[in-house]
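Below is one structure, written out as structure tokens; comments come after it.
Here the complex is missing a single protein chain, while all its other protein chains stay put.
Note that the chains are named A, B and C in the order they appear, and that numbering of residues resets to 1 at the start of each chain.
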Amino acid sequence: MIYDPLDIALMLAKIALVFFVILTLAAYLVFAERKVLAWIQDRKGPNRVGPFGLLQPLADLIKLLTKEDFRPIGADKWLFYLAPAMAAIPAIMIFAVIPFGAPLRLFGHTVQLQVADLHVGLLLFVALSSLAVYGVALGGWASNSKYALLGSIRGLAQLLSYELSMGLSLVPVVMLARSFRLSDIVAAQAGCWFIVYQPLAFMIFLISIAAECKRIPFDLPEAEGELVAGFHTEYSGMRFGLFFVGEYLNIIALGGLAATFFLGGWHGPLLPPVVCFSVKVLAFAFLFIWIRGTLPRLRYDQLMHFGWKILTPLALLNILVTAWWLVLRG
Amino acid sequence: MEAYLFYLLAAVTVIGTVLAITEKHPVHAIVYLVSSFFSLAAIFFLLAAPLIAMFEVIIYAGAVMVLFMFVIMMLDVGRSGDGLRPGLRQWLPAMLLAGVILALLGMMLAHGGWPAPGAGAAATLRDFSLTLFRQHGVAIEIISLQLLFAVVGALYFGKRRGP
Amino acid sequence: MTASDLRIVLPLLLLAGGALLALLSGGITRTERASYLVAYPATLGAALWALIAPSPAAASTVGLASDGLARLFTVFFCLMAATVLALSRTYNSERGLRGEEYPATILFTTFGMTALASATTLLSLFLGLEAMTFGLYILVGSDLGHAGSVETGLKYLLIGAFSAACMVFGIALIYCFCGTLVIGQAVQATLLPGAGSSLAMAGWSFMLIGIAFKLSLVPAHLWTPDVYEGAPAPVAGFLSGGSKGAAVLFLLRLLPAAGDAGLLRLPLWWLALLSMLTGNLAALRENRVRRLLAYSSIAHMGYVAVALVAGAAGGYQAAAYYAVAYGIISLAAFGAIAVLERTGCGATVESYRGVGSTHAFPAAVLTLALFALVGIPPTAGFTGKWLIFTAAIRAGELPLAVMGILATALSLYYYLRIVASLYFSPVAARQQPLLAPVERIALGCLAVLIIVLGAWPSPLLDLFSRCFNR
Partner (left out) sequence: MIVPLTHVLILAGILFALGVLCVLVWRSNVIMLLIGIEIMLNAAMLVFVGGARHWGTADGQVFALMIMAMTSAEVSLALALVVHLHRKRDTVNVDALTTGSRPGAPEPSAGPLEEGPEA
């Protein structure tokens, strides 16, 4: 196989761009979360560093980098060091398959605004999100701490359970688009977004990804009221930072995917495609913060029952109904 | 290029598996095994089976191994010393037997009698789904019923009954 | 899916639907009564359909066919499941084994067997075998109150999974060599004397290792006594009769396509010899009834392997007949044991002392079953052995036949030891069990079948020979 140097350059440029944008976005999402939460709770939030506190993420970064990096006695050295990376890497890799804009014409080339247009892209996303479990599980286990271990066991059970309903909620999308390729899925929504056909699948997906991100009301693995900080109790400094950033990267990625699967991807009225896509992603991020500001945490058994006894059967039923509908429609 | 990638991945798979079965702690063994399965999935991808590759990661690395890890953590296996660890007495005969299997397989492979050269084109995703649903319909039914009964069995044994 | 497909699939659908309905009704009514009420019509209906339905053209898009062999064994497996259900009800309720899972899992196991019986591809053949074994894992371990049951369930599962891995590796190598999963083509491309290559040979040997585990042929037999001892008695009967029958059928689906055992003749020869000798010798020294029957089942599978070695010279008919006969006999034996264990009979032969006079009917059935296992005319056991050994002699396997006959003579001792203990020992006071009417009917039917099949085997044999001599 012969590679065109221009293709390689474009690919590298796209990777660099995506990296830069999502890392900045993740940092500012932390800031935005604090601001919005403050707003919901009728207080000011961070406002000392820079104008309106805009330099707060930078200050946080410096703080995390200069903190002492320690490891508990009896901790499993390699796994303890590796786990934060295992949590963050799958989240970053998911961006490879998300199409974030309409194809561009550039130097006589058609440039897909997507790092890799894989023909099993949707499955790659499911695979990567199933790998994200390992960061949580190994981090908590390797810490050699009771709270961390309990948190990671909870995390394992929760992520495993909700991954099922998440995967099942995506099956109707594949059935409608007749492809696993994300660009095909976006193209299939040119006329009508899938949320119109599949509101139930969208709701299931939304709830499941909230659980996958371990966000309130599903933040049992790190429930600070009961487990100190759950699986990352023993982490400090930049390793904790990686877990933290990983969570926000995950929010952005899953927001992007929700937009791609159900809200027409980069399709949208008036605005240019890339902007449309960004608006949808940011709206998702806001939704998550809003939920965090308003909902209480579930009890653990409620969480498992909800996943297994309500979401999964509903998702299966939805697949069945969609299949019948597609068959009858011909 | 792809051929080199194959050999690289094959080496990673074998080394990962060897480390997994010689590792004394089950959690480490699982981490090694997951990396081995991951590179095996990449090999499947190279062999034009992207769907199998993805399901290898989703099901094996993402679900089966996680289930193992869940049980290991919940039962706290392996923390209490290595009383379960096999000694050299178990290793030697087992290695002998595995070596014999390997040698026999190698001999048979070297002996030839090769299948006729097959088609050049690989089966596509479309071929896969058509074969699955048109020719092996009953297999899907059997396997789905088996999965259902895996749930039934797991619930039956997992249920907490009165003291 | 056409109408003729539906007609082929209907027994499977009945069993699967019955299993689901049994689960649902058990879950809703909170008693297992409803599940049993669903399970009987499902099994009997499937059997009836396979018996009387007009045979559709073999054209099928689902990987199933319904030739004579498939229909015969479908009837056999379904009736066997119904009998097991009948024998289980009282046994289970006295052992505190509750739940709708039990009848539903029996239906699922039968579903697996039936799928195997009518498979046309290696995939559905293998999956049917695995589904059956999977159901048996649950059933073997289902007796939660009994100390050994769950443990043997796990042990059986581990052995079963290992053998499945071997088998599937073998199938993979065979597929790799011939490029098809259709049974007839694959077997002819790999097993015919001229066609085989070393790659296909490796595939077949792995497959044989796997099936040797399922059939518990020596040297893959070590799990059998434990599992027979730990499982609930009706399940042990189902395991011994049904799953062994299905494993024999697995080979009967494959081997006749090549006409002869071909390259597998030699390994099968050794497996047969070792199984007959080891099974009988181990049974001689065993004092616990269930373990004794387990070793005897190893020996009996050795006889079946002799029939498979004999191959086209009447061996396949003999193997099929013996699978059916042995299934009925061992179910009768374990059914009687299930009843007798409720009266307080323990594990050892001595604890069965004097049962013959206090519980005449189950003891008589057990005696008949043991006579049939020895091979005393006019039982089905005799006819089966006669068929096997004549086929072996016709195929020129005189040493194997002689060894088999000697082993049978050896087995006389340990079977008669049980019979002697049943009848010729002082009577101890025992509680009188309530023999439920269904149990009485089931045991009676089995006993009658043992005699009828033994005395008039020709209709069944005609059917089998029509299946194998196309």
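Assume a contact is a pair of C-beta atoms (placed from the backbone, for glycine too) under 8 Å apart; a residue touches a chain by one contact, two chains touch by 3 or more.
The structure presented is a predicted model; accordingly, all values stated were derived computationally and were not measured.
Undergrad: Which of C:153, C:256, C:404 or C:454 touches the chain that is not shown?
TA: C:153
Undergrad: Name every residue on chain C in touch with the hidden partner chain.
TA: Residues of chain C in touch with the missing chain: 122-123, 127, 130, 134, 137-138, 141, 144, 147-148, 150-155, 157-158, 161-162, 164-166, 168-169, 171-173, 175-176, 179-181, 199, 226.
Undergrad: For chain B, which residues touch the unseen chain?
TA: 2-3, 6-7, 10, 13-14, 17-18, 20-21, 26, 29-30, 33, 37, 40, 43-44, 46-49, 51-52, 55-56, 59-60, 63-64, 67-68, 71-77, 79-81, 83-84, 86, 90-91, 93-95, 97-99, 101-102, 105-106, 109, 114-115, 118-123, 127-128, 130-132, 135-136, 139, 143, 146-147, 149-151, 153-154, 157-158, 160
Keep in mind that, in the parts below, only the chains that are shown with their structure count from here on.
Undergrad: Indicate, using Cα centroids, the chain positioned nearest the centre of all protein chains shown.
TA: Per-chain C-alpha centroids compared to the overall one single out B.
Undergrad: Counting only Cα atoms for the centres, state how far chain A is from chain B in Å.
TA: 28
Undergrad: Quick one: chain B and chain C, Cα centre-to-centre, how many Å?
TA: Each chain reduced to its C-alpha mean, chain B and chain C end up 30 Å apart.
Undergrad: Return the distance between the CA-based centres of chain A and chain C, expressed in whole Å.
TA: Centres of chain A and chain C (C-alpha means) sit 52 Å apart.
Undergrad: In their shared complex, at which residues does chain A touch chain B?
TA: Result: residues 1, 76, 79, 118-120, 123-124, 126-127, 130-131, 133-134, 137-138, 141, 149, 152-153, 156-157, 159-160, 163, 167, 180 of chain A touch chain B.
Undergrad: Please give the residue numbers of chain B that touch chain C in the complex, ascending.
TA: Of all residues in chain B, those touching chain C are 104-105, 107-109, 111-115, 118, 134-139, 141-143, 145-146, 148-150, 152-153, 156-157, 161.
Undergrad: For the complex, give me every residue of chain B touching chain A.
TA: 1, 27-28, 31, 34, 50-51, 53-55, 57-58, 61-63, 66-67, 69-70, 73-74, 125
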